[in-house]
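Left out: one protein chain. Kept in place: all the others.
Going in written order, the chains are labelled A and B, and every chain counts its residues from 1.
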Amino acid sequence: MVTDRTAPVETAALAAEVEGLLEPAEADGVFRDTRECGGALLLAALLLISPPTPRPKTDVR
Amino acid sequence: MAEQTQGAVPLSAVIADAATGVALALRGEGDPYALSAVLRQSDALAPAAIRVLGADVLAPYAMDLPGAPAGGDDAEVVHQALTSFPPGADASEVSVWTYRGLVEASHTLLSASARDWPPPPDAATGWVDADPWPKLSHRVSQLAALALPGLAPGLAEQLTARTDDLARGFVRAVRRRDWLQAAGLGRWLARLPDAPESLGLDSGLAFVRHMGGDDPRVTLHVVAARRFYGRGW
Partner (left out) sequence: MTGGRGDPGLLDSMVHGSLGWLEESRDFFRLPPNVTTDADPNLTLKPLGELAELTQLIGVLHPRDEFRQTARGLFAFAWNETRDGELFAELIRGEPFATYPVELYGVFAQAGLRHAEADALVDTTTRLRGWRVAREDHTRTLGVLNAERRIGLRQHADSGAVLALTGLGGLPEPWALDRKAAYGVTHDVFHLTDWGRNRQRLSPELAGYLRLWLPSWLENWLEEQLWDLAGELLAVTACLPQAPYPAQAWQRLAGARAADGSVPEIGAAPSSGDRAEAFTACYHSTLVTAFAATLARIASDEAEAGRPAGDTAMAGGRTSCESETAP
């Protein structure tokens, strides 16, 4: 089925959609890490002995 | 007021289907590729989809394979895309470059058709030197279609000087699980001459394909890197 492709409202909207798909803004990063090492909220430095000690979760990051 | 007869099928779905068709052809599978079969002229969204995918809609014609060359129907629908969606006066760099890429590819791969193709627009390259590497990488990933052999030679040469930064962008994109960005960058790195060995580009492309292959555009980039530059497994 043929549409009237020159309808101004459709064309403008479509053109905007096209531009948006050509250059979408960067999505937020999804950062995942292994849950190994005690499932600590803070898996961190093996500075001397081990990572910064896991603390009881008081809040979720 | 005219109705949108294709309102039930979003543009993104049309693009996804087209990307799937291109990737299939690049893998040497399926029927011989014909753009006009993948994106029919009668489809109101075909030109829009072509504008978004850019030169990639013609990528299968860049393969050295015997078979039907691009036909008049293909030229018609590409021409429609170019005339319907030219970059505006305030168009972004990406918009201008992707348009330019489609024009270049048309000149090269649709040359048999006697069409008056628009001239390639002037496209700025200052950003290649100026952009910090995260921004550069994001931008370059959106220009992955221009990584086709022979396209945008000037841009490719300039990007060569920032190969390490693009590799860093690849690392960053993978970490962010931005598979489309990673795939686009990986595709450019497949073309550039000195992608760092320690990057592990081949493994990286395979990894991205498996992690992000639900998106046909990701698959397209990875398959193109393999097909045209032999990179990735």
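Keep in mind that, in the parts below, a contact is a pair of C-beta atoms (placed from the backbone, for glycine too) under 8 Å apart; a residue touches a chain by one contact, two chains touch by 3 or more.
Here the structure is a predicted model, which is why all the values come from computation and not from measurement.
Trainee: Please work out which displayed chains the absent chain touches and list them by label.
Mentor: Touched by the chain not displayed, across the whole complex: A, B.
Trainee: Check the options B:R40, B:R175 or B:H210 and report the residue that touches the missing chain.
Mentor: Checking each option in B:R40, B:R175 or B:H210, the one touching the absent chain turns out to be B:R175.
Trainee: Kindly note down the residues of chain B that lie in touch with the hidden chain.
Mentor: Contacting residues on chain B, toward the hidden partner: 133-134, 164, 167-172, 174-176, 182, 196, 198-200, 203-204, 207.
Trainee: What residues on chain A make contact with the chain left out of this view?
Mentor: 29, 31-34, 36-37, 42-53, 55, 58, 61
In this text, only the chains that are shown with their structure count from here on.
Trainee: Distance between chain A and chain B based on Cα centroids, please, to the nearest Å.
Mentor: Computed value for the inter-centroid distance: 23 Å.
Trainee: Under the stated contact criterion, what part of chain B meets chain A in this complex?
Mentor: That would be residues 1-6, 11-12, 15, 42, 44-45, 47-48, 51-52, 84-85, 91-92, 94-95, 98, 138, 142, 175-178, 181 of chain B.
Trainee: Spell out the part of chain A that touches chain B in their complex, as residue ranges.
Mentor: Against chain B, chain A makes touches at 1-5, 7, 9-11, 14-15, 17-19, 21-23, 26-27, 29-32.
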